[in-house]
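One protein chain is absent from this view; the other protein chains keep their places.
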Amino acid sequence: MSALAKDIDLESSPEPAFQSHAKQNRVRVALIHLTLILLSIVFAFPFLWLVTTALKPIDQTMAVPPVWIPREFQWENFGKAITYNADKLGYIPFLLYARNTLVLCIMTVAGSVASNALVAYSFARLRWKGRDFLFAVTLATMMVPFPVLMVPTFALFRELDWIGTFRPLWVPAWFGSAFSIFLLRQFFRTIPFELSEAAKIDGASEWRIFRDVVLPLSKPALAVVALFSFIGTWNDFLGPLIYLLDQKTFTLSLGLQFYQSQHGGTPWNLLMAASTIVILPVIILFFFTQRLFIQGIAITGLK
Amino acid sequence: MKRSKEGLAGYLFAAPWLIGMSVFLLYPLASSIYYSFCDYSVLKPPVWVGMENYRELFQDEVFWKAAGNTAMYAVMALPIGMATAMGLAMLLNSKVRGMTVYRTIFFLPSLVPMVSLAVLWLWLLNGEHGIVNELLKHGGIKGPNWLGDPAWSKPALMLTGIWGVGNSMLIYLASLQDVPTSLLEAAQLDGANAWQKTRNVTIPMISPVILFNLVMGIIGTLQVFAVPYVMFPGGSPARSTYFYAMYLFDNAFRYNKMGYASAMGWIMFLVILTLTFISLRLSDKHVHYGGS
Partner (left out) sequence: MIRLNDIALPGLALAVLAAIAASEKMTDRSNPPGPVRITYWEKWTGAEFDGIKGMVDDFNRSQNRIHVDILSISDVGNKTMLAVSGGIPPDIAGLWGPNVPQYVDDNAVIPLDDFCLEAGIKEEDYIPAYWQIATYKGHVYALPSTPASTALHYNTRLLQEAGITKPPVTLEEMDAMAEKMTKKNPDGTIKVAGFLPAEPGWWNWGWGYLFGGRLWDGKDKITANSADNVKGFEWVQSYSKKYGPAQVQSFKSGFGNFSSPQNAFMSEQVAMEIQGVWMHNYTSLYAPKLKWAASPFPYPSTRPDRKDTTFVDMDVLVIPRGAKHPKEAFEFIRFVQEQKNMEKLCLSHQKNSPLRKVSDDFWKRHGNPYIRLFDRLAYSKNAVNTPRIGIWPEYQSEINNAFDEIALNRKTPQDALDAVVARMQPKLDQYLRRLEMRQKVNH
């Protein structure tokens, strides 16, 4: 069952069969609407509060009773957040962190797509000894919790003298990840094998088949892998926490922490503004790629 | 001839992962066992101490507290999280108008970076200025000191978790789409009401997905780190949110007891394997694989 081949249909409306059923349906629909609206308010509320706090001057954030919508919108808070403490040494170079995060994303997304495509192709469409066993092992590795790997991986990177560089954060992406391999393998299997056969008869090598037959048909799936990889890197916290030491090399996740003063007390409006800026790209990305997103996640659940 | 060429190609294509898995997964996993039997501080070579680390862990009150906190949290958060995700998915599956909007609203929070999430909720739940307590006040309830009261810190964490169920919700939604309408209609004709339909048709049909989410959920909740790390530094108040992964992290990188931390890591791994195995076993009876 390929969820990518068939769109997830979420927009058609019900067809009432009988008159009494129609009435029952209307009540039912109304109730569902009500519940959904209430829940939406609850779920959307933190976002709204995030943005309104970002637009307030600091005293209004601490006001009791709370200020729901600030009188004037302090749009400059966003600018202030980016240049927070710029006049003091040890300020938060927000843009630098953004750049670092982006640079990392480019490297991990490229590596992720390239390596996972190759490997998934092998598991999906090539026959070789030990393939199915290794695939099962691959799936099993998803159960290994990161904490168990934390220490030896750190020791490994220390041996390589990679601590303090970006390498521990992007090099592993070029060697595949179980999750993306699984995703792509499922997808690759849905491409008709006749196409490969035809190309083979024409004398094409496996590489040619991969590049010219399978890949072009897989753009949505590859996009999903790229998307997940981007979001994973953008949001990653533990990796940079352990491997990055020079503050100039920090990523946004780490940088956000600096707004919280070590001595207690925080410029909440600036912190919320900075948070908004960090969340924004991911949300914008989501809006442009909704379909892919949903289908990508859907396929992970369907085994 | 062609077979072996294909076989070779197979290995070549899979090479990045084969190397990657060996270097970044299997080798560390193996060294982790070795370190767990050593006193290791990275600054000095590991010194074999046998079962010493495990023995010390057994008597370590902080270890038990962290494990207890993690277990308690998992037991609270998993069922509620799964129920919420499923409930939302079912609501969304009713094909009412405006579905995409609702779906987006429920899903977006799961995209938020951990740190932003933690920081946002730190603000929402602040004892003096937090808006959550303000809202409760309007409803006539005196909100607890979410961040300062040990009894409420785990529930506070759960709130952040529930806000982020969008991911699993989508998975449930997709699987709900796959439930054959023929079966539902048949049940309807038999006179089943909504609850009976859900219980006897829907749930069994999506049971593989429930299992999948359960296993993923177990693995995820047992490893929880980033959000409590930012929201509750040190597991304060009074160590109520000091979780397993945090104690592991502290042992490895603050107290320099990497051998000790490795032992903790292995225990966690074994627990996860056991729980997964149990889930799979139990599921044999309940999970219905409908021809996939």
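Just a few scattered comments:
Note that the chains take the letters A and B in the order they are written out, and that residue 1 is the start of every chain.
Following the convention adopted for this analysis, a contact is a pair of C-beta atoms (placed from the backbone, for glycine too) under 8 Å apart; a residue touches a chain by one contact, two chains touch by 3 or more.
What you are looking at is a predicted structure, and each value in this text was computed from that prediction instead of being measured.
When the omitted chain is restored, the residue from B:126, B:202 or B:283 that touches it is B:126. From the options B:47, B:101, B:141 or B:186, the residue with contact to the chain not on display is B:47. For subunit B, the list of residues touching the undisplayed chain reads 39, 41-44, 47, 49, 56, 59-62, 126-129, 145, 147-150, 234, 236-239, 253-256. Although one chain is not displayed, its contacts with subunit A can still be listed: residues 62, 88-90, 100, 103-104, 106-107, 110-111, 154, 157-158, 161, 163-166, 170, 212, 216, 242-243, 245-249, 258, 261-267.
In this text, only the chains that are shown with their structure count from here on.
Chain contact summary for the complex, subunit A toward subunit B: residues 1, 3, 8-14, 28-29, 32-33, 35-36, 39-40, 43-44, 46-47, 49-50, 53, 61-62, 64-66, 115-116, 118-119, 121-123, 126-129, 131, 134, 137-138, 141-156, 158, 172, 174-176, 181, 205-207, 210, 231, 234-235, 237-238, 242, 252-254, 256-257, 259-260, 268, 271-272, 275, 278-279, 282-283, 286, 290, 294, 297-303. Listing the residues of subunit B that touch subunit A in their complex gives 3, 5-14, 16-21, 23-25, 27-29, 31-32, 35, 40, 42, 88, 91-92, 94-109, 111-116, 119-121, 123-124, 128-129, 131, 134, 163, 167, 170-175, 177-178, 208-209, 212-213, 215, 219, 222-223, 225-226, 229-230, 244-245, 248-249, 252-253, 258, 261-262, 264-266, 268-269, 272-273, 276, 292.
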